[in-house]
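Here the complex is missing one protein chain, while the rest keep their positions.
Naming follows writing order (A, B, C, D and E), and every chain is counted from residue 1.
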Amino acid sequence: MILRVDRLQVELPAPTDPDPAAAAHVQELLGGRFGEMSTLMNYTYQSFNFRGREKAKPFYDLIANIATEEYGHIELVSAVINGLLTGASEGEDVTDSPLKGVKDQAGIRHHWINSGFGALPVNSLGQGWNGEYVFNSGDLVLDLLHNFFLENGARMAKIRVYETTDHPIARRMLGYLFVRGGVHALAYAKALEELTGVDVKKMLPIPNIPDADFKEAREFTDQGMHGKLYRFSETDFEGIRQVWTGTHPLDGTPLEVIDGLPPTAAPTPADLPEEPAVSSPGLHPGEIAEVVQRLVSRM
Amino acid sequence: MILRVDRLQVELPAPTDPDPAAAAHVQELLGGRFGEMSTLMNYTYQSFNFRGREKAKPFYDLIANIATEEYGHIELVSAVINGLLTGASEGEDVTDSPLKGVKDQAGIRHHWINSGFGALPVNSLGQGWNGEYVFNSGDLVLDLLHNFFLENGARMAKIRVYETTDHPIARRMLGYLFVRGGVHALAYAKALEELTGVDVKKMLPIPNIPDADFKEAREFTDQGMHGKLYRFSETDFEGIRQVWTGTHPLDGTPLEVIDGLPPTAAPTPADLPEEPAVSSPGLHPGEIAEVVQRLVSRM
Amino acid sequence: MILRVDRLQVELPAPTDPDPAAAAHVQELLGGRFGEMSTLMNYTYQSFNFRGREKAKPFYDLIANIATEEYGHIELVSAVINGLLTGASEGEDVTDSPLKGVKDQAGIRHHWINSGFGALPVNSLGQGWNGEYVFNSGDLVLDLLHNFFLENGARMAKIRVYETTDHPIARRMLGYLFVRGGVHALAYAKALEELTGVDVKKMLPIPNIPDADFKEAREFTDQGMHGKLYRFSETDFEGIRQVWTGTHPLDGTPLEVIDGLPPTAAPTPADLPEEPAVSSPGLHPGEIAEVVQRLVSRM
Amino acid sequence: MILRVDRLQVELPAPTDPDPAAAAHVQELLGGRFGEMSTLMNYTYQSFNFRGREKAKPFYDLIANIATEEYGHIELVSAVINGLLTGASEGEDVTDSPLKGVKDQAGIRHHWINSGFGALPVNSLGQGWNGEYVFNSGDLVLDLLHNFFLENGARMAKIRVYETTDHPIARRMLGYLFVRGGVHALAYAKALEELTGVDVKKMLPIPNIPDADFKEAREFTDQGMHGKLYRFSETDFEGIRQVWTGTHPLDGTPLEVIDGLPPTAAPTPADLPEEPAVSSPGLHPGEIAEVVQRLVSRM
Amino acid sequence: MILRVDRLQVELPAPTDPDPAAAAHVQELLGGRFGEMSTLMNYTYQSFNFRGREKAKPFYDLIANIATEEYGHIELVSAVINGLLTGASEGEDVTDSPLKGVKDQAGIRHHWINSGFGALPVNSLGQGWNGEYVFNSGDLVLDLLHNFFLENGARMAKIRVYETTDHPIARRMLGYLFVRGGVHALAYAKALEELTGVDVKKMLPIPNIPDADFKEAREFTDQGMHGKLYRFSETDFEGIRQVWTGTHPLDGTPLEVIDGLPPTAAPTPADLPEEPAVSSPGLHPGEIAEVVQRLVSRM
Partner (left out) sequence: MILRVDRLQVELPAPTDPDPAAAAHVQELLGGRFGEMSTLMNYTYQSFNFRGREKAKPFYDLIANIATEEYGHIELVSAVINGLLTGASEGEDVTDSPLKGVKDQAGIRHHWINSGFGALPVNSLGQGWNGEYVFNSGDLVLDLLHNFFLENGARMAKIRVYETTDHPIARRMLGYLFVRGGVHALAYAKALEELTGVDVKKMLPIPNIPDADFKEAREFTDQGMHGKLYRFSETDFEGIRQVWTGTHPLDGTPLEVIDGLPPTAAPTPADLPEEPAVSSPGLHPGEIAEVVQRLVSRM
């Protein structure tokens, strides 16, 4: 089970300069084969199906705990997509043509026909994330090797999307996720090393450019976040301490387990702007507010 | 963000009588269009994308909180599938034919070729859950109508799977989920009623048979669980109290919000048996245990 | 079985101002999850599979008859797409580059690579309509609830496409289909009400804006078409009269069953222009005409 | 537009001996790439998109008219699947296990989990029919060549399914469709011959075995049905007479156009048995009958 | 088995004028239903599965040999896509935005997010080539009819792509493949004629325009390449001589079997430019060169 905390892993800039084409690119990081839906679901199912977990507890705990952090990543990337789409209509009158401007743009048509300028679990082409992206052979070494590869594939996709846009909302998320993804890649490398004796972590980073070279990541590496594994549980997964020890191979930062949420956590965007042109949350949001008023007053 | 608690929503019987065909049927409840992946992801994305949520807080809180409970449902259904597949091999020697017995059975071949007798985010035919199953127009009334329909569609699938098997592991989960799904259907009905004035809840149950007629559900209705909405957050989503009020339309049970996890919560199956025939968690689990021993002793 | 009448449900303006991007958007209304292929096929299969239909005849007749009208909708939307694509090439010489102009436009490449500037049963991203979109549990209440939701989802998609373009061909169809879709939503609401006692129709319209607010729909509401259910059969489906009674909830228009085709019916576009650049119906249409001449003279 | 006539193209035997595995095979003839959904939709879209149709009227009429007959084929094949699934449950009590018997059988699980023992637009593996199966280049010769190939591919699939089962419901349909499919293949061959001068019809039948060798087809060839093209329209598509002339290449039967429905037409199965185990049309069909009683008495 | 020769079937111009939209169109010719992956895999599997091949050797040899040539076609089309994408970035610094320019262009986002400006086995919409495109009934006549249709469908797609772009790299390939595809269509027509007596080749070309009317094809028809079938084997497939005899129906060119590779063969583009912006073959290609230096010196 999970408990939800209504906070984002890192605060995002307020929406400006709508950019449906950038939103389309960022979707790859959400619903693409190497997107956050994939990291979330791969590790989640690997934890659900982990056999003999008592004997192998540190590894079970590691996979389960990273899975938990990944939930915050689909949330963060979704918030970015919402931010990039906010304001893309012109006017609010649905009996007019407030979406005429997006018709000829590069973007994903489902963002406005099907969703209300919101994120969807699809890739940059609008193709749905697919459960077949989950790899879980049951064999711990093979699954960890998969995860190590997956994290590196995910990093490459992030770099490529980074290169397509310098939109501040996208860049904020990318800077943060370069660092957190780096932690996960290192964690799996260390787990593999324990099990096979191979110094897998020496392969990192792929491609060969440190996270700190991306200026938006530096704020987080400066805080030492690349050495911290957050324990996303109040009661469980203590075993991660047994894997996440030693120092970071790039700069010697001590590897630490931190109990609880990252310090960067910030409220989710409670004020995500209404978009009446796409009827979100309704054509006349005031009506919903009135209903709520009634509900509240009844208590 | 989420915090994970390493517990199942309800304890399951220990694995006996492996039944790959039953496991195949239960997959529909996990990765089918009306499976728990769909309820989880529909509500999760609806919460991520909720615009103007401040004004509409009780509805945002309701969707976000139910989404959070659904995570426990994919976990529970996955545990059932693991249980149904446990023991389906004959022998442990991979250089022999320990999977010969499953070759000619009705089942999903990927359960043993690709996974280690574990759950996959696929439906009863082995087709991957697809992100296109997520509906999120942004319009609150339409999204709630969708959710109400989805819950009822999910109930129908559960009834049909119930009819195919009386395996105790499957039935335990089904009894529990009939009741919890019923709560969600009612919650969305009430939300719709507040917004539109239509007494949607009068349509329930669909089909017209109360949960309590399923004997495995009765234990939970007897506890009044059909009137309880658990708040899966320590800090947020208080607004659900504004919707979840009054009494249950079937039997007058008062509707209550309970802070925290359901009392049925039980440890996840830490002793999910190893299956060396599918190399899960390895051909020689003892080797992993030795590595862990070394890790632990190093601390 | 069916008999075909070579007429469109409503006359469309002649092609002008080709707009492949608008055509791409309109495809969602044809082959998307909430497009006319979905309404057609859902109701068609529900009618094929209807068990115990004798006892439940008015409901069987209703679903079967609406299914029949939907055929005219895929025909109409296809005609719109043809109209929007007509003239999108520049020149007729296939050994030159008459399609160069469309190469860099937002559009669906299959419209010119695979089809001859014609409609395809695909959505706005070019993904094929899928048989899995058909929901038919067999349970009448659940199926009607689905249909009610489907009609409302379809309406939302139409509104969104409306907002992207004011092209007269698209708008003509949209005005017409707002009204006809509204009739179907109301019909399913009434059927549900009869079966469950819930006043579902009070939920309409979703979102909360009457069809008549769309200026292209007003011509049809002014004719009272929103109160008329056409019986698309000369011999069957009389039972629809038992459901389609009373008055329209919005304006009190009496609900009437009309035998036969809508009065707006018009010839299909016999003069849909040739497009030699995409070899439709051939590079040299004159050659086909000669063959036809020979065929005719032979009679 | 179409008018629907509530009749099947040929009467089917009453349901006996449920056979979910046979139903699974027959699905290929409905929703497979070479199933009736494909013939229906290919010709339907080719008729919708036909450019310059005035000049090429006999060909337009031919494609449109055959498309119309194909609707009756999806209806007929669906009725067969319903017949093969009828009675596959054991008992009616959904709180017991009336579907236990089908759990271990070869069949398509969606037939009972998702549908109420009804046909679905999917193939023999349960994969949805896909709009990408529609081929419509716009070029008349190429489209006719496609159609000729499609009819022959469809014939092969029918022969293969024929070989898997001698169930009388399936065989009745197969006998009928061998003959009608043969008419369509010949019609497209003749059209191609007119346009290209190639005697395509000499290639038939593929594989080289006449329809009449299948005993269930003989009843229909004995009636000369292999020489008759029915005009499924009261008002249109007269041009088919210009193509469908001469004699049948196999046995010299004169080719005739018959106005209206085939003489084999029979009522659709109004008494398709209720299946309460799958809640079709409800758990308690009597309740629906009562509602209907009320509706009728109100008139 | 195969032996690979590191040469392209025809030399391509060096990359200039990157055009991601043209690359997207050309993808249809690689991974679309009528692309070279389809011709390659259809004939390859037909050859693998050919039963009774001894008796039918000329036909087996024909299919197997054409399959072999098709490999060179996926190679050639891929080289074109690489050429069209080369140079599409602006700058090499991945910590800057060298892909900003492609963000708003019509193109396939996976070309830069997932691949390194390289070809993918997907169609013009980025949808993966699918094994279900392979048709192989086992019946030789039906399979040949399919192949004949496939070649003509492929020709149509090539013509349409030709019309969208006059980029010299694309046009060079198109000119060449018009001619080679024409040979394959004719070869299947001749095989069908032998088996059925129908003069299928008279149907060619479809649409009715000779290859030589495309100026880029003329160089190859001038060399008589439309009459030559290359035997892509040093040891096998001699039986093709028995089918490929006589003269070309269009211009009487004698049909010849040539042993070995076409004379147009040219080295594969060994100097396909590095693209550091997409890390291909690495961010710092010099590092790889150093490794290679070490490897070489060690020999």
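In this section, contacts are C-beta pairs under 8 Å (C-beta built on N, C-alpha and C of every residue); 3 or more make two chains touch, one makes a residue touch a chain.
No experiment lies behind these values; they were computed from the predicted model shown.
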| item | value |
| --- | --- |
| Candidate in contact with the missing chain, chosen from E:Pro13, E:Gly224 or E:Gly282 | E:Gly282 |
| Identified contact with the non-displayed chain, of D:Val10, D:Ala24 or D:Val94 | D:Ala24 |
| Absent chain, residues of chain B that touch it | 89, 94-100, 102-106, 108-110, 112-114, 125-127, 277-279, 282-284, 287 |
| Missing-chain contacts mapped onto chain E | 1-9, 31, 37, 41, 44-45, 48-59, 64-65, 67-68, 71-72, 74-75, 78-79, 82, 114-122, 128-142, 194-195, 232-237, 241-243, 245, 261, 265, 270-275, 278-283, 285, 288-289, 291-292, 294-296, 298-299 |
| Contact set of chain D toward the excluded chain (per top definition) | 21-22, 24-25, 28, 32-34, 105-106, 124-125, 127, 156-157, 159-166, 207-209, 213-215 |
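One rule holds for everything that comes next: only the chains that are shown with their structure count from here on.
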| item | value |
| --- | --- |
| Between the pairs C-D and D-E, the one where more C-beta pairs touch | C-D |
| Interface copy of A-E among B-D, C-D or D-E, judged by whether over half of the contact pairs recur | B-D |
| Distance from chain D to chain A - Cα centre to Cα centre, in angstrom | 48 |
| Whole-Å separation of chain centres (CA-atom averages), chain B against chain C | 38 |
| Residues of chain A engaged with two or more neighbouring chains | 105-106, 114, 125, 127, 278-279, 282-283 |
